[in-house]
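A single protein chain has been removed from this complex, and every other one stays in its place.
Per-chain numbering from 1; labels A and B assigned in written order.
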Amino acid sequence: MNARDRILAKLRPFSPSTATTAPDVAAWFAAHRPVESPAEKARRFRHFIELAHAEVHAVTADNWLKTLCAVLRARGIEQLLVAEGTPHGEQVLDGLPPQGIECATYDMAIEAWKTEMFTATPASLTAARAAIAETGTLILWPDALEPRLMSLVPPLHIVLLDATKLYNTFYEAMTAEGWKDGLPTNSLLISGPSKTADIQQTLAYGAHGPKELVVLMLNVPEGAQ
Amino acid sequence: MSDQITEHRLHFKPAEGFRSRAKAVVDTPFLRQSFRGAMDFLMSKRAAQFPDPEELESLRTLGEQIRQYNLARLPDLLEQLEANLTRNGVRVHWAETPDEANAIILGICQQWNAKLMVKGKSMVSEEIELNHAAEAAGISALESDMGEYIVQLAGEKPSHIIMPAIHKTKEEIARLFAEKVPGVDYTDNVDALIQIGRTVLRQKFMEAEVGLSGVNFAVAETGTLCLVENEGNGRMCTTVPPVHIAITGIEKIVEKLDHVPPLYSLLTRSATGQNISTYFNMISGPRKPGEKDGPEEVHLVLLDNGRSQAYADEQLRKTLQCIRCGACMNHCPVYTRIGGHAYGTTYPGPIGKIVSPHMLGLDATAGLTTASSLCGACGEVCPVKIPIPELLMRLREEAFSAPHPNPAMRGQGAGYSPLVSAIWRGWAFVYRSPAMYRAVSWLTSRFNWLTPSRQGAWTSVREPLKPAAKRLRDRVRERG
Partner (left out) sequence: MSPATPRPTDVYFFATCVVDQFFPGAGMDAITLLERLGVRVHFPEDQTCCGQPAYTSGFPDEARKVAAHQLTLFPNDWPVVVPSGSCAGMMKHHYPTLFAADPVRKAQAEKLSPRIYEFTRFLVDVLDYRPEDRGSACTVVLHTSCSARREMGVHLSGKKLLGELSQVTLAQQDHESECCGFGGTFSIKQPEISGAMVEDKVQALKASGAERVVSADCGCLMNILGHAAWKDRQEGRTSASLPGEHIASFLLRRTAP
């Protein structure tokens, strides 16, 4: 027998497969997390992600590029990593270079430009798939167009979020979107810039990932601006 | 950074020296103050996360149900997890012992000619002492969680499962960095210290051939590994190097994805008093064709190391409900007095006392079972309702009873003392019989002037106990 079979053989005799009934997660959330209006969700999302040290701007489809530009300029950054082939990436590639922002794209495998990514990429823009109000959390599903490291390595990470895609809870997000039927190779919840309190319980931002997280919120409902 | 990260081999110390290590901390006012301060901080942060006692109680009950439901199906779920991970392109390995786990991990490293392994926070990798095995094989294993990096630089072990460097002040860390990190001047500014760590470790993330991580929840139905962290080093370790190896105990499994949100919420709120961690990283496979980053290979090592022993006993199985939040440590008056190192085990504090005997045997850990006043603070805050005091009493029974055939645990009877057992039998002989009890207590009260003024450990910090000259029963009778 190999280790696998030995371990399973040690467990098997003591495993009653019907001894306990299934926990009712849905009932708990139904009882403890009331449905919220879009405006309430947007307010809560903003409140919690700002508590976690993120900067949030309400934007419109017409002015978000301008805000993006201002965010970069305020930090003296003249270079942005964007995802070619995504609608928001294409808009940036069209709109920002004339404003003096140089736009780089993630057009080859990381091995070919690891050093540049780590040392010469001050900022990135990605979209969020959705977000969670109760904890101020962005949901990202990195893919071939917008790979994983875009949200991790650049010191400034800017996220474009459509506020109509706000869920109340993590549970609601995964069930509404049917995640159990298929997850990508990597999916992420992000709730602020990278941080640590490992030295004498003192909070410090910018541990290994982004030092700053900026959220550009599209379609913010009335009453949550 | 030197290639030789730790100067000497460090092994977990046997439990025998526990009392003297505990005394060393207790006798150091500075350490006592600093542990007290840190634990007060963590306790108040947790309390702020659970303002509604009803919600807390119902969520703990749900957490307990989820863990018990999944443990009841453990062997089936392990097979389901393996099948789904394999379908997703993740390679699954099984290890009964720390040696087997190390051999698997180092074997993968050797296939890749790896010189450097960067590590995200993983208590299971501490449990198997992977860093030493890696060094012996000529592979540098570098901790990248800031707290773990600090204790590794200092040649120490983590003293807390969530806050590894909680025993260190920023001044100590400043001196450590100035001494051990080339080109760094002394600074005790915390932001500056973190930036030093960031700079050193970012270079290492780029260089490493292998990234190692733990697992917080493994989801069987989707074949997904979930990792909880704040720093981003876990994401670095699982994304940048070409190989990602995850290691976990066999118990950290849930059947359904929707079991995760309640446990995740309980975990971060109980551990550090955060409503959520900065990152929740769900890994369901290696880089797919067309993707531009992510590891080419993902491996999962499933470790037993005594867990199946706990599993075989209905009561002891509750030990495996643990989600490693560390709240039991933060609320433990014993941990607060002595810190994590005194325990001499990978997992310190209340959870360490109930899980370590399964990993190390009671022979090495029998003494630790007595290091609790059974005050119940640990069980009260446990997010999945592990009855820690009850399990400690059971472990005491296993440790101190006479060795017998077919014991439930390795090392059963290791703390057996014929004298102590005889004393308890004598005690029972007196107290089970009203006549005997009356006679003995009459003697001790009438001859209370014979009570010794030194009563062993009791009188080290207390006045001697002296029976009253008249017992309550005498006074009741006299009154009529």
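As a working rule, a contact is a pair of C-beta atoms (placed from the backbone, for glycine too) under 8 Å apart; a residue touches a chain by one contact, two chains touch by 3 or more.
Because the structure is a prediction, the values reported are computed rather than measured.
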- Contacts of the unshown chain among the visible ones are B
- Where the complex has a chain not shown, which of B:L77, B:I253, B:A377 or B:M409 is the residue touching it? B:A377
- So which bits of subunit B touch the chain we can't see? 19, 22-23, 26-27, 32, 333-334, 337-338, 369-377, 379-380, 393, 395-401, 421, 424-425, 427-428, 430-434, 437, 441, 444-445, 456-463, 465-468, 470-476
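Criterion: only the chains that are shown with their structure count from here on.
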- Item | Cα-centroid distance, subunit A relative to subunit B, in whole angstrom | 30
- Note on the structure: In the complex, subunit A touches subunit B at residues 2-4, 6-8, 10-17, 19-26, 28-29, 31-32, 48, 52, 106, 108-111, 114-115, 118, 134-137, 143-144, 147-149, 152, 169-171, 174-175, 179-180, 182-202, 204, 206-210
- Interfacial residue positions of subunit B with respect to subunit A in the complex: 38, 41-42, 55, 58-59, 62, 65-66, 68-69, 72-76, 78-79, 88, 94-96, 100, 144-147, 150, 163-166, 168-170, 173, 190-191, 193-195, 197-198, 201-202, 205-206, 221-222, 224, 230-233, 235-236, 239-240, 242, 250, 256-262, 264-265, 272, 275-288, 290-294, 302, 304, 308, 311-312, 314, 317
